[in-house]
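Here the complex is missing a single protein chain, while all its other protein chains stay put.
Read from first to last, the chains carry the letters A and B; within each, the first residue is number 1.
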Amino acid sequence: MPLIQVWMRKGKPSAYKAAISESIHQAMMSVMKLPGDDYFQVTHELEEENYIFDPNYFGMPRSPDFLMIRLSFNARPAAMKQALFEAIADNLVASPGLRREDLGMSIVETTFENWWAHGRRVDNDTGTDSRIGKA
Amino acid sequence: MPLIQVWMRKGKPSAYKAAISESIHQAMMSVMKLPGDDYFQVTHELEEENYIFDPNYFGMPRSPDFLMIRLSFNARPAAMKQALFEAIADNLVASPGLRREDLGMSIVETTFENWWAHGRRVDNDTGTDSRIGKA
Partner (left out) sequence: MPLIQVWMRKGKPSAYKAAISESIHQAMMSVMKLPGDDYFQVTHELEEENYIFDPNYFGMPRSPDFLMIRLSFNARPAAMKQALFEAIADNLVASPGLRREDLGMSIVETTFENWWAHGRRVDNDTGTDSRIGKA
């Protein structure tokens, strides 16, 4: 039951925002083996003056399309997190067509006991949702 | 000094939102023994296309009233966190009348040194606010 937060500048069409959401979700499913219905994302569209970033970062220009993504979920191995970042970036480059320079991502990890949803089933052997793959 | 974030679909009346806030706050006080003035909540009301969740989760239908709550505070024992989740769910079912299936909650724990408020008093013996109960 991850929580995904996206921040972006206001004013993009619905299809563009839907493509962002779908691209992230597909990466979560393919890399973390989440079930398709384990899907929760919030998008915060902000006015330019409330969405502040340097137009250059490490010498690379950022455009107004710059997107910040925060992912929250239970602790995962470093290699899986790295694979997730790359899959999200690849998917967003493909659709809606973002530049890699216009992406920032971060993960906040918590423990399994820190999530609650009605009817959520816990596998006592693995400490994870019983439906989630072991990959 | 917890920070509580609530996400919901836009358009609910003020009384409905106030009931959500009060239900969460009452649970924080009763389970975590917070003083009544230790109250901080932000509610993000989002357009439908910016508030994305699967209409079914683990086989249970979610309605447009689905509410996501994130609680941030210092580390607490697992049993207290579980009791808090249940108290919040119970309170929200009672007022404003949410279904348990329409609730998602997560906790981000930090250390005591990671909070700042002017005049905040620290109990060096317990590492907590000196006013907060030991429960």
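Structural remarks
Here is the rule we go by: a contact is a pair of C-beta atoms (placed from the backbone, for glycine too) under 8 Å apart; a residue touches a chain by one contact, two chains touch by 3 or more.
It should be emphasised that the depicted structure is a prediction, and the values quoted were computed from it without experimental measurement.
Mapped onto chain A, the footprint of the missing chain covers residues 7, 44, 46, 49-54, 56-60, 68, 70, 78, 81-82, 85, 89, 100-101, 103-109. One chain is missing from the display, and on chain B it is touched by residues 1, 3, 14, 17-18, 21, 36-45, 72, 108, 110, 113-121, 131.
The definition used in the following text is that only the chains that are shown with their structure count from here on.
In this assembly, the C-alpha centroid of chain A lies 22 Å from the C-alpha centroid of chain B.
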